[in-house]
Structure formats: structure tokens, C-alpha cells
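What follows is a set of notes on a single structure, which appears directly below.
Just one protein chain is left out here, and the rest sit where they should.
Order of writing sets the labels: A, B and C. Residues in every chain begin at 1.
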Amino acid sequence: MNSFPLSRRLVAEALGTAVLVATVVGSGIMASKLTSDTAVALLANTLATGAILVVLITILGPISGAHFNPVVSLVFALRRKLNATSALAYIVVQIVGGTAGTILVHAMFELSLLQTSTTIRSGGAQWLAEVTATFGLVFVILAGLRFRSEAVAWLVGLYITAAYWFTASTSFANPAVAIARALTNTFAGIRPIDLPGFIIAEILGGLLAVLLVSWLLTDAHNAQTLTETEPAP
Amino acid sequence: MNSFPLSRRLVAEALGTAVLVATVVGSGIMASKLTSDTAVALLANTLATGAILVVLITILGPISGAHFNPVVSLVFALRRKLNATSALAYIVVQIVGGTAGTILVHAMFELSLLQTSTTIRSGGAQWLAEVTATFGLVFVILAGLRFRSEAVAWLVGLYITAAYWFTASTSFANPAVAIARALTNTFAGIRPIDLPGFIIAEILGGLLAVLLVSWLLTDAHNAQTLTETEPAP
Amino acid sequence: MNSFPLSRRLVAEALGTAVLVATVVGSGIMASKLTSDTAVALLANTLATGAILVVLITILGPISGAHFNPVVSLVFALRRKLNATSALAYIVVQIVGGTAGTILVHAMFELSLLQTSTTIRSGGAQWLAEVTATFGLVFVILAGLRFRSEAVAWLVGLYITAAYWFTASTSFANPAVAIARALTNTFAGIRPIDLPGFIIAEILGGLLAVLLVSWLLTDAHNAQTLTETEPAP
Partner (left out) sequence: MNSFPLSRRLVAEALGTAVLVATVVGSGIMASKLTSDTAVALLANTLATGAILVVLITILGPISGAHFNPVVSLVFALRRKLNATSALAYIVVQIVGGTAGTILVHAMFELSLLQTSTTIRSGGAQWLAEVTATFGLVFVILAGLRFRSEAVAWLVGLYITAAYWFTASTSFANPAVAIARALTNTFAGIRPIDLPGFIIAEILGGLLAVLLVSWLLTDAHNAQTLTETEPAP
């Protein structure tokens, strides 16, 4: 995977995050233009987002790892799969790419290119939802890589499909996407002032998943060896 | 699969059942907040539940077998794939995990953490639906393991997707999930007093599937050998 | 596949057709109880039917071939993959199983067990739709078996998902299911008097697919050899 030079990996991260954000924001705009039933709109939003995640992770994963998400890049840096400089570069281009995705969608739908959201998303319950959503996302990625690495694209797409509905925040679970969504005053928006709460909750959720995985998914043989060498009582 | 120590397998069962219940209950709450069309709400409920089942079984199956369901653990114990003590421990943590899933969802949606459902789900037709739903679920798992074990996660997710709609009870098919759903007075709830009928029907359906499988899916070569060695009349 | 004795193959065909019909009819009843938007009802019907087809073909295919459809059994008999007696037995148990599926659903939904439909489905346009639908189904099965046999379950499920919407008849494409649907006066019903037109159209569509496949998918090397040995003009 890392045989691609960093320049191309960064283009892959920017492109992937742009298309991901374009899908989240664009499908929200399209859906709310076509229906007054918010659940139908969220179904469309869910279907489009889940589908594009499978596609983007499958085709860009071999180039950059297909993070598209600062929390994921942070987690890979913590687990020494990505060096700190690359991780920082990944995060920068994810934010730039995500922002470009929002602007592209505004152009396609003939809306003001630059907007800020007025949708309130705040409070302890929303933050708990983001902790939960991001915990689940990172856990799915790490456990998926451990047991069925070729299926991770599907697992992430399906996880987000479910998380849009079972978390009260509709599962942002991604600081770069959250920032890009603060720049649209449409269905998928979030007030800029609500970003810090979401981003902190997302980082916290990701770290909790790393902790759990470091115990739960340690190589089973090693674990048993330790058990076997335990002194008898 | 059983190379993981029991402690981790129990955590996997509790975690998986918690997320499964959180998805069933949470997506029901989200959907009924967003629409007045009950079929749209059930579609969202179905999509989220089917998707998370594929994810959970894929990533936790290699640790614990991904039962998340006392009937499934009972069936594996009957088929000598799980010893009685482990099966009992599995069932306990499934119920605990499921209950935790309901409480987590209530916290995310700012509802009273502890509730009891008032939704009536009772009578012979509902019980017949639960026998049917659980018969199908256990049959799918056992036949899937026999012929395409790597596909079981998909098969279960797709089976439940269909069973939500073709059974009159929307296919609980799981005593731990049923108990957890008795603790929420929302879309997915069931009155506590209606639990025994559902649970008995679910166990009955599971046992019927075991009976059918023990005849239908016995190794074909053995079966033919027996036929060939039948004494001529 | 044929290493299973005929008795078990017939049980698999009956069981599979019963569950298929239960899904088609049951999801239609459930959906029309929950919504007044017929497109939402057909979406639910589609989702459930597509999902159960993937499941049933995957788990019963290794036993009986998972036809669940007299046209498919006829096609396999014509192509010498099934002898005439077995094909006839397959067709009988498909009809019996399908009828049982309808009755089971009526019991689960507390409706009269025995009904006849009053839904008119007749006329040239409907028959053209059934020819098209069944042509497509048989073509997908035969081409799928030729190129990606492990994917046939998915291909059939996805094909029917599309065909429910692009054919004007919602794609019955199956005489056994059509007969079973004549026995329910609910969403998925068809008047008994309209059965002959549908069944003839379905057989015709299947035969057209066999004709096309016998030319289009003949082994390419053989075909080229023939071309190479053509006498020069």
C-alpha cells in the first residue's frame, strides 16, 4: 500500500474525502428538495453514503489506505502504521478535500458556494452519540483489518448505514467531514460553533476503540501462551 | 474460533448484543421521530438492523462465534459445539449486553434510561410468527455453516431483512433482544408480560430447525451409503 | 449437487418455495397494513424478496439446485441437467410448497387461510412484461452459472429487485409462485383466471432465454474453431 509515493497518497485522500462529503451533502440537498418526509430523506442520504464508502475504500484503499478521516489517520499513527508527518499531511488534505466537496456540491445545485450552517447539534446526548459512532467506526476498521481485511470497504459502508440511524447525531464520526458540513446550510449541516464538541467526542470515541482492541484482539496464541505459563496457584 | 479465552469471548458477545439492540431500538426511535409513515420507519429499522448484523458477525464471529442470541447458543450447546457452562455464560452476557444497549440508546436520545414497554405483542398468530422467524434464523445459520461458512454474516443480515417483513411479529427471533426491547417504551418495544410467549416460541422454532437440519443436511455420502446397505426386502 | 437423495431435494424445493412465497405475500400484507403509499409498499416487498432469494439459493442450492420455479426446472430438464421424472416431481412440490407458504402467512397475519384473489392482471402488456421478466431471469441464471456460478444467488436476488420495478407486472416470473399468489386476496394477489396467461408467458420467456443462450454462450473456442474451418468463399 505504501509503495505509492506520498504525493499520490495525498491526492487519493483529498479526492476520496471530497467525494465522500459531496455524497453526504449532495444527497441531503437532493433528498430534501424531493420530499417532505425527513425519514425518506435520511434513507436516501444513508443509501448514497453507504454505497460511496464501499466504492471509495475499495478503489483508493490500495493507494492511501482510504482513511478520509482525521481520527482514522490519528489511530494509524498511534499504532505506528503511519508516521507523524504523513498523518499530519493526511489530515490537512482531508480537510481541504472535504471543503472542496461541499463547494462542488453547491455549484452543482446552484447554491451560494460559501455558506455556514445554522443547524444546532450540541449537548451531552449528541456528544455521547458521536463517541459511540466513532468508537464503532474505529473498532470496525481495526477488527475488520485483523480478521477480514478484504471486506473492510463493505464493513465500513454497512456500519455507517446502521449508525446513521442508531446514533442520535446521525453519526458524523469524522472531523474532516464535520468541518466540511459546517460550510453548508442544508440538510447535512452543523453550526461551526458546535464543531469542537463533535470533534473532541470523535477523537475520544476513536481512542476508546484503540484501547479495547489492544486488549480484545491481541493475538490469541500469545494470549494463550501467557495463560499457559501462569504459575499454578 | 475457540482459541480466544472465555473472558474475551464473553466481552465480544456482550458488545455485539449491545450494539445489535442499540441498532434495533435506536433506529426505531430515530425513524419514528422523522416520519409518520410506519412502513418507512420499518424500512429504516430493517436497513439498519440487516447492515449491523453483517458487520457484527463478520468482526466478532472469529472471537466468540457471534451468537448474540440465547437460542443460537442453546443450539450450539445441543450440537456439542459449546459446553454447557460456556453456553450459560454466553446467555447471561447476551442479556446484560442487550439491556446495556437499550440504556445507551435512551441516553443518546435523551429519554428516561429505564422504561418498560406497553406495546402488546401476544396471541397465537404472533407466536406462530416467532416460531417461523426463529426456525428460519437457525436453519439459515446451520445450513450456511454447512455450505458457505464465510457467507454466514451476509446470510443472517439478509434473512432478518426479509423476516422483518414476512413475519407478522417483525421477527424478534432472539430472547436476549426481546428482553432488552421490553425495557423501552418506543417503536421496537414489547410488554414484559408478553416475553414468555415470545421466548418459548423462539426456543421451539430453534429446536424445529435443529431437527430438520439433522435429517436434511446429514452428510450426503453417509446417507447414500446407508441406502446402499439397506437389506433387500 | 445431485449427491443428495431425491427425497431431500424435494423437501428443499418445497421448503424454499414456501419461504419464497411467504416472503412475497407476507411482506406485501405487512407493507400495505403500514402505509398508504404504494411505492413504499412495493419497496418493502422488493427488499424482502431480493434478500430472501439470496439466502434461499445459497443455502438450498447445494441440495436441490434451488429452482423454486417450474420454468427453471423445465429449462434444466431441456438442458439435460435434470431427468424428466425428477423435473416433474420438482414442479409438483414447488406448487405444494408455494401453496403452503401462502397458508402459513395467512395464519401469521390472522386472515382466512383459504382465499382467492380478485386482483386483475391480464392483457397483452402484462403478458409481454411476464415474457420479459422470465426471459431475464432464466438468462441471468444460465449466464451466471456459465461465468460466475458462486454468484448466482446474488445475481437472482438483484435481478428480481430490479425486475419488480421495470416490468409492468412486477415480475412474477414463476408459475408456482403465481399459483400460490392466486390463493391470497392481498397486495401480491392475482385472479386465478389470469393464471394461464401469466404461466404461458413465463414459459415462453424461459424458452426464449434458452434459445439465446444456446447461441450466445456456446463455448467461444468451439465457436471460433468452427469459424476457422469455414470453407473460404
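Observations
The rule we apply is simple: contacts are C-beta pairs under 8 Å (C-beta built on N, C-alpha and C of every residue); 3 or more make two chains touch, one makes a residue touch a chain.
Keep in mind the model is a prediction, meaning the values are calculated, not measured.
The chain that is not displayed touches the following shown chains in the complete assembly: A, C. Among the residues A:S3, A:S112 or A:S149, only A:S3 touches the chain that is left out of the figure.
Taking the complete complex into account, C:A168 is the one of C:A107, C:A168 or C:I200 that touches the chain left out.
Listed for chain A, the residues touching the missing chain in the whole complex are 3-5, 8, 11-12, 19, 22-23, 25-27, 30-31, 34-35, 37, 40-41, 43-45, 47-49, 51-52, 54-55, 58-63, 104-105, 107-110, 157.
Touching residues on chain C toward the chain that is not drawn are 37-40, 42-43, 46, 50, 125, 128-129, 132, 136, 139-140, 143-144, 147-148, 151, 154-155, 158-159, 161-162, 164-170, 215-217, 220-221, 223-224, 227.
Just so we're on the same page, only the chains that are shown with their structure count from here on.
Residues of chain B found to touch two or more other chains are 37, 40, 43.
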